[in-house]
Structure formats: structure tokens, C-alpha cells
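Take this structure, written in C-alpha cells, and hold onto it; I'll ask about it next.
With one protein chain held back, the other chains of the complex are shown just where they sit.
Labels run A and B following the written order; every chain starts at residue 1.
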Amino acid sequence: MGLEEKLPSGFLLSTVEQAAGWVRKSSVFPATFGLACCAIEMMTTGAGRYDLARFGMEVFRGSPRQADLMIVAGRVSQKMAPVLRQVYDQMPNPKWVISMGVCASSGGMFNNYAIVQGVDHIVPVDIYLPGCPPRPEMLMDAILKLHEKIQGSKLGVNAEEAAREAEEAALKALPTIEMKGLLR
Amino acid sequence: MSNPDNGTHGAGANGVNPDQDLNAQNLPGQRGDHGEVIGVRRGMFGANNGGDTSGYGGLVRTVRLPGATSRPYGGYFDEVADELEGALDEQGLVPENVIEKTVVDRGELTFHIEREFLPVVAKTLRDDPALRFELCTGVSAVHFPGDKGRELHAVYHLRSLTHTRLIRLEVSAPDADPHIPSIVSVYPTNDWHEREVYDFFGLIFDGHPALTRIMMPDDWQGFPQRKDYPLGGIPVEYKGAQIPAPDQRRSYT
Partner (left out) sequence: MTTSPATPRETTEGTVYTVTGGDWDEVVEAAAKADDERIVVNMGPQHPSTHGVLRLILEIDGETVTEARCGIGYLHTGIEKNLEYRTWTQGTTFVTRMDYLTPFFNETAYCLAVEKLLGIEDDIPDRASIIRVMLMELNRLSSHLVCIATGGMELGATTIMIYGFRDRELVLDIYELITGLRMNHAYVRPGGLAQDLPPGTVDQVRAFVKKMRKNLPEYDKLATGNPVFKGRMQGIGHLDLAGCLATGATGPVLRSAGLPHDLRKSNPYCGYETYDFEVPTTDTCDAYGRFLLRLEEMRQSLRIIEQCLDRLEPGPVMVGDKKIAWPAQLALGPDGLGNSLDHIKKIMGTSMEALIHHFKLVTEGFRVPPGQAYTAVESPKGELGVHAVSDGGTRPYRVHFRDPSFTNLQAMAAMCEGGQVADVIVAVASIDPVMGGVDR
């Protein structure tokens, strides 16, 4: 609607934020973006035993224009990358991305000429879900974590503030190569 | 592939790895002085700029693919070879000019064909009632940069459903002139297979109806599965360490 983005900071905005977050997280429509092995696990998650309908998520949308969550399930090839970006651009705001599986998250074991080394080169990713492929339980966990994130998301001036803080934190963050300690 | 009857033929003729005796002493990949040389291996641990203090740096091994086999080949192979030579004769071709050499290795029969005769041979193999190789399982290519003058090999596997047989045709082309006649007109199934080989190896199949890239994007530069094309990975970062891409790492040679 756009109105909620123009509310003044304060009690009203935070109340609207909570309401909007609750509404948005309770009916997330995922776009079918199945690419490889992970897509089969994604379909399994929607089917009988794991039953994604319990979280109001079963309506996988064929058209990106009716979806607000893209589950990138599988390896993204160089040839698929522009298609993926176009589908993402066609989704209406607000929208979220789950990068399902190591291939989508970082290229995984396919460190070669054909595969994009992480879908975050193309679209912003909200949740990285490791696994090759992740079990359906892991996908559901990722979805529930995303629900929490959607519930806590900010609007209007608060959103700008949150974005600035996030960027400052990212700029200050220690690069992986300078970190010490165990590989975890 | 069903193993042909292993008779008591000469070395290499019975469809077994001719080096079995040598293998028993655990000498991998040594083939005496016969066979086709495709390269030389030096050292052991992939250290080629003086860093190898192991004493294996001076190790030199010649890599040879199985060489030509002389008759009898064993099993149904002799029959297939006879029929093919006969059928070529009937068409006025000299079999020795068409078939460079015949290799029997590991129970598989390979005809190395001169490239300009490939469509004729394929058509003969498909249509001759005694041969009847109805099904082509596509073409696979191998790039041997060390095999000077015949770097690119195209390998076809033909299956006869009538006689339950399987043979292999091998055709080579130099890097400087990567052309091989297309056999799509004989085996339409090779349409996509030849496009795939073109896409990955740059082998041009003359006479193919639409030889375009199939796997890579249309504007891709280079032919990614050739040996001179890098794997193209990126270094992977960990806490305090960076691991080079798989093709940049030191490895056993």
C-alpha cells in the first residue's frame, strides 16, 4: 500500500510494524523456484509427511507476481542467473529469499566454470540454509526463522535506521580470512 | 557389454587388459613400447618448480593408450570386422584406408576410422543386415593435447539390438582443423550429442543441421571441457586460511 512506510516514528509506527509483520509472516506465498536436487526436497516438504500447510506455506505460486518468498532450491548456473534475477524482479515488494542448499549459498562442491558461486551475487538473501540437500525439517526450520525475521522487520523511518545499522555492522565486521579459531 | 568368448588368442587379443602380467607386480600404466603415446608424466607430487625434495622428481613415465590389435580379435569381434570390411569392399572402398586401426581392449572393440569416411561407415554399420547397429548412444569427445596432430577424439558407441552387440568408433581431428563430418543424417539422435560436443570441445561437425551451443549460454567464450580451459573455480576462504580452487592445488601426477 505504501501508506505504512510514511508513518511518523513512535508508538503508532511500532504498533503497525507488529501488525504488518504478523500478517505478512502468517501467509507467505513461496514462488516455485526449484532447480535441482533441493527442489525435490522442497516438493517433499510440501507433500504429505512434512506438510508445509501447517505453517500457512503450502500455496506454491507458479507466477512470481503472486509470490513474496523465493526459495532458490539448487545450483544456479551461469545460464540460469539472468532468469533468476528477472523472476526476482517480477516479485512484488516486500519479498524474501531463502538460499536452499550449499550450491545456492556458496556454489558448494561445484567450484567451477558453470555454477554461480553463491546466489547472493545476484539477489539479496535473507536465510542461508546449508545441506546437500537439506532435510525437509531443515527447510521448515529455515522457514520458521524467516517468519521470525518477517515478524521483527521494520517499516518507514525505522527501516531506514535498521538498514543503516546493518550496513555499519557489516562494514565493521571482521573478514573471514582474518578470523581465528575453529572452522565453525 | 557382454564379454566375448575369451579364447586362447595372442596377447591383447582376448579382450583382457594386455598388461595384466605387469599389473600383478603393481606397475600401473606401463605398456612396454607399444600403444599410442599421449603424454609423459614427470615426478609424483605435482611440484614442478624445484620444490620436490622427495626424490621422486626425476620419475618419468610415458602414458600409452592401448595399441592396435592383430587378428583374431575373439568373440563376435572378428565377425563384425569381417562383415564391415566386406561391406566396405562392396562399396568400392579399401578397408585399410577407411579403418586406421582396430583395438581390442578390456573386452571392447574399437575401430579407429579416418574422419572423411565416418558417415559411410556409420551408414554401413546401421544398414548391413549382418551388422545392424540400430542405436547410436551418442558421441563423447576426449581432448588429448599430447597426441600431436590428432588432439581431439570423438568416440561413438553403437549398439545392435538385433544381435545384442556393442562396438565403438573413434575418430580424431587435429586442434588446428577441428572438423568431423556429422552423422546426424544417419543417426538423428546425435543431433544434441554433437551440439554438446561442439559446445564443450569446439569440434565442428560438418553437415549438422544447426550446430549451436546447447549447454552454455550462447555468448560464452571458449570450450569449457577442453584440457586447456581452466576449471574456473574460485579460492575458498576459511578462518585464517584460503584454499585454492581445485585445479590450482598441488596434486599427485
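We take it that a contact is a pair of C-beta atoms (placed from the backbone, for glycine too) under 8 Å apart; a residue touches a chain by one contact, two chains touch by 3 or more.
Quick caveat, the model's predicted, so the values are computed rather than measured.
Peer 1: Which one, B:Pro174, B:Pro188 or B:Gly222, makes contact with the chain that was left out?
Peer 2: B:Pro188
Peer 1: Touch as defined at the start, partner being the missing chain; which of A:Ser9, A:Ser26 or A:Gln90 qualifies?
Peer 2: A:Gln90
Peer 1: Consider the whole complex, including the chain that is not shown, and state which of B:Gly43, B:Gly57, B:Pro72 or B:Gly138 touches that chain.
Peer 2: B:Gly138
Peer 1: Which parts of chain A are in contact with the chain that was left out?
Peer 2: These residues of chain A touch the chain that is not shown: 32-37, 39-41, 43-44, 47-49, 60, 62-63, 65, 74-75, 77, 79-80, 83-84, 86-87, 89-90, 92, 109-115, 132-133, 135.
Peer 1: What residues on chain B make contact with the chain left out of this view?
Peer 2: 1-2, 16-17, 19-20, 23, 26, 28-29, 31, 35, 38-39, 41, 61, 63-66, 105-108, 110, 134-138, 140-143, 155, 157, 159, 161, 164, 166, 168, 187-193, 196, 213-217, 224-225, 231-232, 246-247, 251-253
Quick note on the criterion: only the chains that are shown with their structure count from here on.
Peer 1: Going by the contact rule set out above, which residues of chain B touch chain A in the complex?
Peer 2: Residue list for chain B touching chain A: 215-217, 220, 224, 229-234, 236-242, 245-246.
Peer 1: Taking the complex as given, what residues does chain A use to touch chain B?
Peer 2: My answer: residues 78-79, 107, 111-114, 117, 175-183.
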